[in-house]
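Here is the structure we will look at.
All protein chains but one are shown at their positions in the complex.
To keep things simple, chains are lettered A and B as they appear, and every chain counts its residues starting from 1.
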Amino acid sequence: MNAATDSPAAVAAVPAATPAPASRMARAALWVGLAVLIAAPFIGLYPIFMMTALCFAIFACAFNLLLGFTGLLSFGHAAYLGVAAYTTGWLVRSANLSPELGVLAGTLLAGVCGLAVGLIAIRRQGIYFAMVTLAMAQMIYFVLLQAPFTGGEDGLQGVPRGTLFGVLSLANDRALYYVVLAVFVAVFLGIKRIVHSPYGQVLKAIRENEPRAISLGYDVDRYKLLAFVLSTTLAGLAGSLKCIVVGFAALPDAHWSLSGEVVLMTLLGGMGTFAGPVVGAFTIIGLQNFLADRVGSWINVIIGAIFVVCVVAFRRGIVGELNAWQQRRRGR
Amino acid sequence: MEIFGIPLQAFLGQLLLGLVNGSFYAMLSLGLAVIFGLLGIVNFAHGALYMIGAYVAWIGMEKLGINYWFSLVTAPLVVGALGVLIERTLLKHLYKIDPIYGLLLTFGLAQIAEGLFREQFGVSGQQYAVPELLQGATNLGFMVLPNYRAWVVLASLSVCLGTWFVIERTRLGAYLRAGTENPALVQAFGINVPVMVMLTYGAGCGLAALAGVLAAPVIQVTPLMGSNLIIVVFAVVVIGGMGSILGSILTGVALGLVEGLTKVFYPEASSVVVFVIMAIVLMIRPAGLFGKEA
Partner (left out) sequence: MKLTRLSAACALTVAALAAPAQAQVSGDVIRIGLITDMSGLYADIDGPAGAEAIKMAIADMGGAVAGKKIEVLVADHQNKPDVAAAKAREWFDTQGLDLLIGGTSSGTNLAMAKVALEKKRVFISVGAATSALTNEQCSPYTVHWAYDTVALAKGTGNAVVKAGGKSWYFLTADYAFGSQLQADTSAVVKAAGGTIVGSVKHPLAASDFSSFLLQAQGSKAQILGLANAGGDTINSIKAANEFGITKTMKLAGLLMFINDIHSLGLKATQGMYLTDSWYWNRDAETRAWSRKFFEKMKRMPSSIQAGDYSAALNYLQAVKAIGTDDADKVLAHMRKTKINDIFAKGGYIREDGRMVHDMYLMQVKTPDKSTEPWDYYNVVETFKGDTAWTTKADTKCAAWK
């Protein structure tokens, strides 16, 4: 058994193509979800928790753009979240930049890092690509560890909330929550747009059968690289926002265990669907939050077990399974 | 005497320590390369298996009075059996689908193992005594080298070369290599390929456990010892070439030495130098130093 790279059979085993056109039930579910999110601070949900979950939802959506829609597994995605978080944190705290500029800078820098890594990694395929991205991410991690301005093990502490555009004070948890929610909705819709665009169609073609796409004349490396950069940029956006929310940038933000977690969020929620990563992110963050001081290290065991179960028996993820069940019902 | 402004003593000392580390890298990447070569699985659980091997030795010592020398045999057997179990129940479902699932499954298994041991033992680690025969140290002039570390280098390099010999120079190894290239044909010849695959995974896990037992007296036995190492070992395997046995052994030792060297001149970079080298190698020779282009 050779290391299968992109044999058609192997790739086709990656779950469903573009999600089926949203049924009425699916669309209603999306609206209900949005309504809950909008009402969250009033129905007793802790805003900091919700914002953290939303940031990770953005992270997972960005990751899914690469894995679910382009078929590329990047195993070091947390590095971009971390780079952006530290950049934003330092600019806002020590250079007194306003939050929106800080977030912008962090996001852009994450994209630049993504470009650098992508240029090296994109030549490789399948499992090698994953390994290369992992190792590159480790380099970034160690740079962050050693760089004097990051504070090493202590992290970058005391990042102020600031005022958005000079008018809206973000010190109020609720105000910040709606800003984060707005960004999340924009990212969600933006990814939908990208996937449904002609560019997105080419990505889908590349994911399903790369040799055929090449033979049709597409410069697949360029398309993949662009997807990679987009994905890392959005991952950076998640990191920058998170830094403003918790007032902190720390090493775990860039650690490979977080890279593993985002894979799980996407897998559990449903690769290749739109709502999947969001569902996965909220589930995992919710689990961690709820179980944190109740079960000690069992949380690792639970996360690992979910991984194993998902890979062996539940590859379509929550939303994927729901979609499939929907289709079966309609088909009857 | 000084080299580039660093006294020779410091140089040789760090190089020797680097050689010790390199032996561990070689053993672990060997197991990974064997598993990847035959099963196509990137065994993320390798670090966890190494950790479990060390704990089997420690538990054996504490609760059952099994001494170090017996543990060198019992730990690989126990963990090898665990590996066989994993292969039979979980991994075999994944051979026909995208290899990333193998990576993710073993990642999940590693998390489970780490979580269970953390729950049981905490994070701060247990001490494992150096066996009496190997206690004490030798004054080499430029440094004092604990005898145990010398033994580690000897033992791991012997195991590595022994494994290489089996795979490259014996009939069994020939079957293994043939099974990698064309399992259907090999099966047609009457070789039981599924059993061979199962035992190979078990053997790879056993190798990891052996490394764990060797490591136990050197570093503390903690649930995190595997995850601290695994990424570096992956980098070693990628640099060496993902299916190449000899590549992983040589690269492992070489990288240990390079790390040691880096500690002399620029200690902070020692953790990152492996990845820098990996980036460079991948740009020049994408298949790794000894690998065959996939």
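The rule is short, and it goes like this: contacts are C-beta pairs under 8 Å (C-beta built on N, C-alpha and C of every residue); 3 or more make two chains touch, one makes a residue touch a chain.
Nothing here was measured: the structure is a model prediction, and the numbers come from that model.
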Option from A:26, A:250, A:268 or A:284 whose C-beta touches the chain left out: A:250
Candidates A:96, A:157 or A:201 - the one touching the absent chain: A:157
Touching residues (missing chain, whole complex) on subunit B: 7, 9-10, 13-14, 17, 118, 122-125, 127, 137, 139, 143-144, 146, 218-220, 222, 225, 228, 260, 263, 267-268, 270
Absent-chain interface as seen on subunit A, which is shown: 31, 38-39, 41-42, 46, 48-49, 152-155, 157-158, 168, 172-175, 178, 246-248, 250, 252-253, 292-293, 296-297
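One rule holds for everything that comes next: only the chains that are shown with their structure count from here on.
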Euclidean distance of C-alpha centroids - subunit A vs subunit B, Å: 32
Complex contact set, residues of subunit B against subunit A: 36, 38-40, 42, 90, 93-101, 103-105, 107-116, 118-119, 179-181, 183, 227, 231, 234-235, 238, 242-243, 268-269, 271-272, 275-276, 278-279, 282-283, 286, 294
In the complex with subunit B, residue positions of subunit A that touch it: 1-5, 9-11, 13-14, 73, 75, 120, 123-124, 126-128, 130-132, 134-136, 138-139, 142-143, 145-146, 256-257, 260, 263-264, 267, 296-308, 310-312, 315
